[in-house]
Structure formats: C-alpha cells, structure tokens
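The structure follows.
What follows is part of the complex, with its chains left where they were.
Chain naming follows the written order as A and B, and within any one chain the residues start at number 1.
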Amino acid sequence: MLKLSRLLPSISGSSPRLLEPLSFTKPDPRDSAAFSTATNNKYAAKGYTSNRIFAPYSVYKGKAAFSLSPCLPTFTKLDSGAVVVDRRGSMMMIFMHSIGERKYDWENKQRFALSATEVGSLISMGPQDSCEFFHDPSMLSSNAGQVRKSLSIKPHASSNGYFVSLTVVNNLLNTKDYLSVPVTTAEFAVMKTACSFALPHIMGWDRMTHQSGGTVGLQSKVEPPALDLEWDK
Amino acid sequence: MLKLSRLLPSISGSSPRLLEPLSFTKPDPRDSAAFSTATNNKYAAKGYTSNRIFAPYSVYKGKAAFSLSPCLPTFTKLDSGAVVVDRRGSMMMIFMHSIGERKYDWENKQRFALSATEVGSLISMGPQDSCEFFHDPSMLSSNAGQVRKSLSIKPHASSNGYFVSLTVVNNLLNTKDYLSVPVTTAEFAVMKTACSFALPHIMGWDRMTHQSGGTVGLQSKVEPPALDLEWDK
C-alpha cells in the first residue's frame, strides 16, 4: 500500500522542490491497479501488474499536467534465430485536466506516444522553435479518421519555456478535448536530456550494443565474423 | 585504513592536476565513518557503512569547497507487482568552509539536494545565465519556514566561470551561513556532463530501460504485449 499520509504541503514558484506531493509524483501506480478497483480489473487483465517499473517525469501545473516515460520496443525471434523489433518503442505522454487543488482527472486522461523521429524533433528544438505532431489512433480500424490527436510545442512569448498542448477530436463520441501545460526552460531541459537518453533505448539500440558484452562481441579469430561488410557485396 | 601519508604537495594555478591531496579527494569516507568516532556512530546507525560507493566530484577553493554526487532513487514494490519510485533521486551538493591551508570544516558542512528539474536548470545554463533555488528542509515538520536554504549559480564578471554559493538561514539556531565557491568553465563543464549523465539515473529511468534486457523487452508474440498504447483508450 502507498503511504497516502505522506502528502506534502503546496509547492509554488518557479524552482521545483525535491519532494512533491506523493499523490502527484506517483501517477502510474493507479495505472498499475493499486488504487481503483474499476481500473484494477481492466489493467490486470492486460498484464499491467507484472513487475513493471514506473518512474515518469511529471509536470503539474494549474490547469493540467502531463507525465513522460519511455515505452521500450518489443522484440520477436524469427525462425532463423535473428531477433527483430516487433513493436516499436515510444515516449509516452499522458495528459490530465486539473479538477481541484492538486487533483487531476485520472479517469479522463489522454495519451500521446512520440515516435523516435518525433523525439528527434523535440530534442533538436531551439528556444524559438515550435513543432506539431498529428496522430490517428484508429488508423488501423474501420474508425480511421474519426479520432484526431495533435500535440503542439510552442515557445512562450517571453521565450523562457514552452506550451505543451494536446488536442483530441473524437467524432465517434462527439467530443473535443484540449489540455495545455506550460513548461519552464528547466523542465524542458529535463525532457530533452531524458529523451536523448531514452532515444537509443526506444529504438532498441541498447539491445544491439549490450550484446557486445555477450558472445557476439568477443569472438575468436578462427571463425569468420558474422558482420555486415561494405565490401561483401 | 586510508594511507594518509599520501598527502601531496600544494597545487595551484588554473589547470587542475591529476593527483590532488588525498585528504581532499576523499571527503566522503569521513561520512562513512572512517575518520571520526563522533560521526561514526551517527552514520553507522543510519546504515552508511553498508557497501556504498563514494566518488564525488569535488571543487576545492580558497574559502570553501563543495562536492557533488548522485543520490539514486529508491523503489518500492506494490501488491500488484508494479515497482514505483519511493524516494526521488537527487544530485547532492555538500559545502564546507576552509579552516586553514587545505583544511575544510567537516563538522559544519551544509547539504543541498538538487531535484531533477533543478539539474535541468543547471545543465541548460549558458555562459551568461544564472539561477537560484530555494529549499525548506523542515517543510514537513512543525518547523516549516524556520530554515531557509538558497543555492545560486552566477557567472563571473569575466564570464569564464561561475560562483556557486549557498546561503542557509536557520531561525531555530539563530545562525546564517554563507559559502561561495568559484568554479572554472572546465569545472562547470564536468558538472554539466556528469549531471547530464546522472539525470536519467536519479529519475530512475535507467531502471526502466535496463529491464529491456530482462523479461519484458524480449517477449514472444503469442502473449499480447503489456505496454501502454496511445490507441488503447
């Protein structure tokens, strides 16, 4: 059980503190079925309860909040023995509306998964740059085009920070949702550094390099190395 | 036992040497109860003696010194099996006054723990930028507001380096402490590079990615992947 009694007093100003209210800093445990019986079954059925580690970077502001965490790719082994990426990794952003003082609406959160190239856009942004991404989460189904999501990152007029905003238009439910979170230069620096760190991992490249510690990297010279060569062709 | 006889001659000038006096370069062993019987009991009781690794980056100057080292987050396992951050990581800065030639006042050291976002401020600073952070270490207790700490990083007038200064006002003890350490551009580059390296670790993201080598990252295609999907909702 989480110690909910550890709720801390309000934190204000532009210099974030080490300790933030616990109920805010651990959003994902709800996802992992610790809090809500309603979501408990839903997520348990999907396997969320099994040994996942939750350490999102969260930005909580007056009207809305978002958290950011890496989703690793999954791999599959072919009959040949080769291992290939099955599902690509991403940087998952989860947005929530504020519904009171330091309370956020978990029931109606919105997701946006940044691809490797979209992460490339984010980490290469200068202080005056902006970017916008468009997703159709129903792209594969008969509902294609019915739900449109767009994430925009726009610099403050004062140029010391950005607005990170998500718009979700759902023609099936006839709803339109808009969430906007101002982020400081420092918070954006954390996002860029953390995304730069995570990028090779969501691409699966840590798997390709970590195997260097295994059998592939150190091989005797007797057997020919099984590597691509430019001059093999 | 530490070889105290390895004390080296004085080092001056702006180009730091590989070998610094041993008593300076290993401040933290004192913390870990190697030197002082007084602190020995205090720290042993807190578990400091157990297999911790000490490798701070230290900047020793004429009037004061500080060291910098990462403090990793701790995790806790929920009943659901999910692992969440229990206590957040930080970059710990420890300041000491000089009390003689190459001697620093270990008994009265001051701590300041940079949060992830404060580290984001530090690593995004340009040569003309400055920043300041405010902490209340008694925030959770009845003494809230009685102790106020502020850390400021300000560029030299010559713009080749910074002053890193800590002010601690303690109304309970009626004391005010001020420590200021000039850092060169090279020392600040080490701080930025080391903090950029450490940031994902104090955020706990290395745990999220290292599990890619475990059971989650490589899974058969038979069972559905237990990952967040933007289009699940």
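Miscellaneous remarks
Here, a residue touches a chain if its C-beta (ideal position, glycine included) is under 8 Å from a C-beta of that chain, and two chains touch if they have at least 3 such contacts.
A quick note: this is a predicted structure, and the numbers were derived from the prediction, not measured.
Taking the whole complex of the structure file rather than the 2 chains in place, the copy count of the single sequence reaches 4.
Please note the rule applied: only the chains that are shown with their structure count from here on.
For chain A in complex with chain B, the touching residues are 1-2, 8-9, 13, 15-19, 25-26, 28-29, 31-34, 40, 44, 46-55, 57, 69-77, 83, 86-87, 90, 92, 94, 109-113, 135, 137-139, 149, 184-190, 193-194, 197-198, 201, 206-207, 210. Residues 73, 75, 78-85, 88, 90, 113-121, 123-124, 131-135, 139-140, 144, 196, 199-200, 203-205, 207-209, 211-213, 215-221, 223-233 of chain B are the ones that touch chain A when the two sit in their complex.
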